[in-house]
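A protein chain is absent from this complex, but the other protein chains hold their places.
The chains carry the letters A, B and C, assigned in the order they are written, with residues numbered from 1 in each.
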Amino acid sequence: MTIDAMTLTLFLPLFGAMAAFVFPRVATGIGLVTVVATCGAVWLLALEVLKAGAVVTPLGGWEAPLGIALRADGLSLAMLAMTSGVGLLVSLGALDALRDLRQRQYFWPLWLLLLTGMNGVYLGTDIFNLYVMIEVIALAAVGLTVLSGTKEALRAGLEYMYASILGALLFLMGVGFVYLHLGRLDFAGLLEAEPSGALSAALALMLVGLLLKTALFPLHFWLPAAHANATAPASALLSGLVVKAALYIFLRLTTYVPLPDEILVALIGALGAGAVLWGGVQALRAERLKLLVAWSTVVQIGLIFIAFARAGQVGLTESWKAAALLILAHGVAKAAMFLAAGRIKDEVGHDIIRDLDRAEVRPTLAQFTFALAAISIIGLPPSLGFIGKWSLMEGAMAAGYWHWVAITMIGTLLSVAYFSRVFAGFLRFDRVRGPVGEHQGWALADVAPLTLAIASISLGLMAAPILSFIELGYALGVTP
Amino acid sequence: MTDMPLLPLFILLTSLLASPILFALPERAANLRTSINLGVAAIKVALVAWLGWKVSQGVVYDVRFTVLPGLDFKLQADPLALLFVSLSAILWLITTVYSVGYLESGSHRARFFGFFSLCVAATVGVAMAGNLFTFLIFYELLTLATYPLVIHRGSAEALRAGRIYLIYTLAGGLVLLLGTLGLWIVAGTTDFVPGGILADVAAEQRLVAQMLFVVLVGAVGVKAALFPFHAWLPIAMVAPAPVSALLHAVAVVKAGAFGIMRIVYEIFGIETAQALGMTAPLAALAAITIIFGSLKAITQDDIKKRLAYSTVSQVSYITLGVALASPIAAVGALAHLIHQGLMKITMFMAAGNLAEGLGVKKVSQMNGVGRAMPGTMLAFTAAALAMIGLPPLAGFVSKWYLAQGGLDAGAVWVVALLLGSSLLNAIYFLPMLYRAWFRDGTETEAAPARQRIGWMLAAPPITTALMVLAVGGFANAPFSPLEWTRFVVAIEYQE
Amino acid sequence: MTLTVYLFVVGWPLVMATALLIPQARPILWRMMPLAPLPALLLGLLVSAPQFVTGDWFVLGLTMGLDDVSRLFLIFTSVLWIAASSAARHWMREDPRATWFAVMFLLAMSGNLGLILSKDAMAFYGAFALMSFASYGLVVHTRDAAARKAALLYIVFVVVGELILFSGLVLAATQAGSILLADMRTAELSGLAVALLLVGFGIKLGVMPLHFWLPPAHGAAPVPASAVLSGAMIKAGLFGIMSAVPLGVVAYGDHGTVVMAAGMVTVFAALLLGVQQTSAKPVLGFSSVSQMGIIAIGLGAALMTPGAWVAIMPVLVFLAAHHGLSKGALFLGVGAWAAQTGRVGQIVLTLAFMVPALVLAGLPITSGALGKEALKAALTFGSEVWLPWLTLALTLSGVATTLLMARAIALIWLNPPKAPASKPEALALPFLGLAGLALALPVIWPLLDATMAAPVLDATTGALWPVALGVAIALMVAITAYAQSIGLAEFINMLTAPARNLSERLGNFWAVKRRAARRLGAAVPRTIESYTLQWRLGQTAIAGLIAAVLVIEAASSLRDVRLVTPALRLGLTEQDIGLQTPEVETEIEEREPDAILDEPVE
Partner (left out) sequence: MTPDLIYGLTGIAVFAIGLTGALCAQDRLRRVLALKLCSLGAGFLLVVAAWREPPAAPDPVPHALVITGIVVMISATAVALALIRRLQSLEAEDDD
């Protein structure tokens, strides 16, 4: 067996995680090197995919349906690229954000484990492997959530743990049904399956499990607390990347299993709408900056599901692209936003929105970064978020689903409203006594979030190549 | 170097790239900041001049790359774009000088100039956008970049104004997004093409086309301060004077008016719009705005608010000229785009000088300011008289064409409207001039802190006032705005 | 001769006005003041008309020039300005606002000369506006209550006049298809256009009922300014009518009747009003109004009967010059009299004052009498019905003018006008010069233009139009008076009050609703949140969703038509798979165009 890029992508972080755990003193170095190396591997893989359309590697030489096959196509590679790219920048941001030695020691192994899990999800082709990977992700993510060690974080982490494991177990139950019915678990098998009661049950269980893990309204109850109470880099990873793994599986599943029913699609869209509205209202009420950002994640996930449901059942062949664009956009922008929020909290000393304008120190660059990320989250041009929203609305209008358009517009207005609360806090000065240092609080640590934020804006101008890239090899049957 | 296909992009980038540099400069590096500001502004004017020369030579610029399948980011430099680009480039240079002087002792200068340049980039982008999609991008960018300027002072009042501003403009932007999407779905393209792209659609699906018209024009109407979407403009006057001057008198409202032009002429096509029966309601709306704005202006005591309402009124001249569907009126509308910009920027800068030099912010405090600041007030006077429409000042020329256009379109009421509006203009401007020149200032009112204003504050309004004189006085000269306008109208009406 | 010369003639006063902004240059500029209109006078005397020059670059194409009529206007106007500037030099010597006066004076001068030289509507309108607006500064100059009131009235009329004029010119230009005054002059303008032009210029001319501004303004302005206001500037109205209205080309019977009737009323009503005045200058102002009535009679006749124009036109020019010189002299005379410190000087000047007064009233063989007789003769070419009345009116106007002059002289003594301390003889000189010219006009006139100085002929018809117009104007006047009494801004406030109240009430209503909504918006999410937490709704939703998805799946498997294919194959490999029914395929095909085309309509 030769060591190819795909195997590297999967195992580099795993070995990195182990090494970082064993050698805590050099954990930081190991972590960074590993993440960079993973990025390199993803890059190599991307070149292959560009050449071949889709690449399949049977792991350990075992062929499907029994063995573990890894498969990379445009969409999975886009997810991988986002994960490793955002991960690299978050890692850089973490260098500054994690001051505590203990935090640093645990952060790197957990994060590398998380990376392993996510890479595994994006490369996996059979649903049991996906189950294992989402469990790995869940454990690592819970570890990251409680990294700060505060009581709130522990409570939130525990809640997250329950939800996450329950979601995974629902998925596992679904896997059991599938095996019972089909005798195989790979995507290709699913693709050829005839609809049946067992498959329907499996689908129901798996879907709900995934929805619970992605925190789609009303299953979002664990998310805001978990994301708001974690340390900044952890929040960035959790919000930007982790929920995307379950979303990715959701997209794949709905593509490979018998087409979801029209009513089901509508139900998912309706839940998305609920998320947009309820999340927006809660974000308006949020008192702390990170909580607001966390609620905005709920909103965005709702939006992604609306994108999925934008044109009903028949539109699903195209709708996944809009959803994928929104996933990418949100991943990059939300990571930037959480890192920036963390920077602001570090500099100002708190993140209570109402009192931001009393601060005498204004970390301008971090605030600017926050604003840039907000542009993408709100969906203003030319950001990637805008392109995603455009695709969503375009599809919905073309199919005559005007209610999705209306919901999207309301969501946009809501997001403007809650983010403008924050901006007002940044830009108001009359409540401060004494001069305000405009350029105070700049640090090298701002570079990582700023880069992410700029990427989230400028990627919008590259939407066409991204779109054609994620279509590469998406059809499973076409590949060798 | 004879042909540079990316010239429009460079013009856009000059101010776009200057902005991060300006952000990053420390607050104390005033000299460096000033040099960068002025340098970039001057380079931009030079590039625009070059572009103008090239375009008049018949060179066609078309910079594009694909964003989504079939949907391009597209910059073009057609004569209409050039009209607006040159206006913003030249006024940017002048306003930069003014802002440097104005903010000499102010705070947050790095931020101010950073966003200021971003605004100009957005304006230039709006001007050169080759399709509605690109237009939308820059239109939103303009909103975002102006918001920090509106709330620059950072007070509670400024923030309130900023919030209202944001709500209006972003809601407008959202509706524009909706309209753009609708257009994209219905027509399959969003390109600006003289003569319009919707003739077929309008013939087949009249109602769709009509709704599209309402949505699109309504959306840009927010920035153009069309009644009843005008409320943000007077409120946004809490911004510092250069912002009010360049942005609210020129960039933002003009972006709206310019958008109306693009949409009516190059998305629908004037004939189609007329056939849809949409031009008459638009003209009526513009007429209401003209009268309403003037009436509101009369009751304002705050100088900047009065000017703001006057802007509401005056910008609708442009809309009116477009909506009359007569080439002559179109000449008036386009010329007014330039003329109104020059006049209003002069007045706002003069108002800023009054506030800076004398602490005068209200009309009732203006007694005798003419003697205290003769240069500034001369400039103000020239602009005010031009607004009223006295020849040979700029405002007269556009009003003349609008009136002729109204007669040409068979709408005699337009003449009456223009008369009424001029009368109202006179009612709110002449008392200001009267107080400034013919009343003696009392010690308590006009001379609390008579600080000298530097040349950087004094020169810009005088310069623009001279331009007001020049564009009116030499309206018939080659390369004058009016001449260029006629050229543009010939294209739009495909004569 | 080039455009440069014309621009110089018009621009020279502007240059001087600009130079006045430099404090050091002021003394010498004051000394040069009488030289400001000199280029214009030289142009008028030296150039033999007609002449046209053009400058394409200016405004919408600038055309200037001189013809027979404008040349004469130019000459007497510039003479008046020279006299007035000489007087102003001394009158303003001690005045604290002298510089202001000079700037406004020069601007008005430039405008007045410019409008005479203009041959296109734009330039004409611009110059006209410059003159009118600059004169505001002259009227308001003393800043006392009377001056302010007069100035307010003045500016209101000016603004309204300008607007009406603008619309008239726009209409005329559209109908004539050209902005050249000469083309309008020969085009068949519509009745509306002519009416607008007549009203616009009529305001400047001060013909009743458009005269309200005139006497107070002429009374309030400093003496030198009154002289040009009354002598030169109101003639701009006449000049405008003669330049832009197609007199002698098209007949406008109704307009003519109105103008003529207004003229006749003016001649006498001005007398009745004038005699009630309590100081000399307003009386002289009313006398101007009265005299303009005479000119209006001539214009009215020509409007009615185009054929009469050839005869009437030279007479009107002559009358204009006559009135300009004598009224200028009279105003300067008031000033000169007031400047006298000794009784002897006063008596001498009173006697001198009588000379232009009598000329104006129409003492035989003076220009006044000649002018009126010539007009009577010319009127015989016009409407015959009106002729006896007109003749009678013209005759009686002599009596009226005499009465007014008497009143003026009496008032000089009873209510002596104020004057700044200055050299009495220096002020007397321009007065005497003008008075002399007024007296000598019958001799000088043929020297200037022999053909224009040879007129005589007849007139007819009329209707009862003025009543309707009179009622309308009375209403307007009532409003104006009211607005004036409470202040203009206040008046506008009052007009807009209902709208403001409404918006305020709406605003309050909204504020209440918004507060309520905000309270609700704050309370509801909190309630829902606590409810969801209490009942662990999120957890329950998991079970609910599982059930829901199962039900949906079960229900859909029971239905007949169902898309069962994985989404992926729909677009890509449908023919290979063969699971898909053709009906479904067509359904998709139909759906898309439908969705695109029809949905928005609904």
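Basically, a residue touches a chain if its C-beta (ideal position, glycine included) is under 8 Å from a C-beta of that chain, and two chains touch if they have at least 3 such contacts.
In this text, all values refer to a predicted model and were calculated from it rather than measured experimentally.
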Among the chains presented, those that the missing one touches: A, C
Contacting the left-out chain in the complete assembly, out of A:M18, A:A37 or A:L158: A:L158
Absent-chain contact - pick from A:M18, A:L44 or A:L169: A:L169
Of A:V142, A:A225, A:V242 or A:A396, the one touching the omitted chain in the full complex: A:V142
Touching the absent chain when the full complex is considered, from A:L47, A:L101 or A:L180: A:L180
Interface with the unshown chain - residue positions in chain C: 536, 539-540, 542-543
Those residues of chain A which, in the complete complex, touch the missing chain: 66, 128, 131-132, 135-136, 138-139, 142-143, 146, 151, 154-155, 157-158, 161-162, 165-166, 169-170, 172-173, 175-177, 179-180, 183
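The rule is short, and it goes like this: only the chains that are shown with their structure count from here on.
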Higher-contact pair (C-beta pairs counted), A-C versus A-B: A-C
Geometric centre distance via CA averages, chain C-chain B, whole Å: 29
Rounded Å distance between chain A and chain C, as computed from the means of their C-alpha atoms: 70
Separation of mean Cα positions, chain B and chain A [Å, integer]: 42
Two or more partner chains touched - positions in chain A: 397-398
Multi-partner residues of chain C (each touching 2 or more other chains): 596, 600
Residues of chain B that touch chain A when the two form their complex: 23, 26-27, 65-69, 73, 107-108, 110-111, 136-137, 140-141, 144, 147-148, 151, 153-156, 159, 162-163, 166-167, 170-171, 173-174, 177-178, 181-182, 184-185
In the complex with chain C, residue positions of chain B that touch it: 182, 185-186, 205, 207-208, 211-212, 295, 298-299, 374, 385, 388-392, 396-397, 399-400, 403-404, 407-408, 415-416, 418-419, 422-423, 426-427, 430-431, 434, 437-440, 472-478, 480, 482
Residues of chain C that touch chain B when the two form their complex: 21, 56-62, 100, 122-123, 125-126, 129-130, 133, 137, 140, 143, 151, 155, 159-160, 162-164, 166-167, 170-171, 173-174, 488-489, 492-493, 496, 499-500, 596-597, 600-601
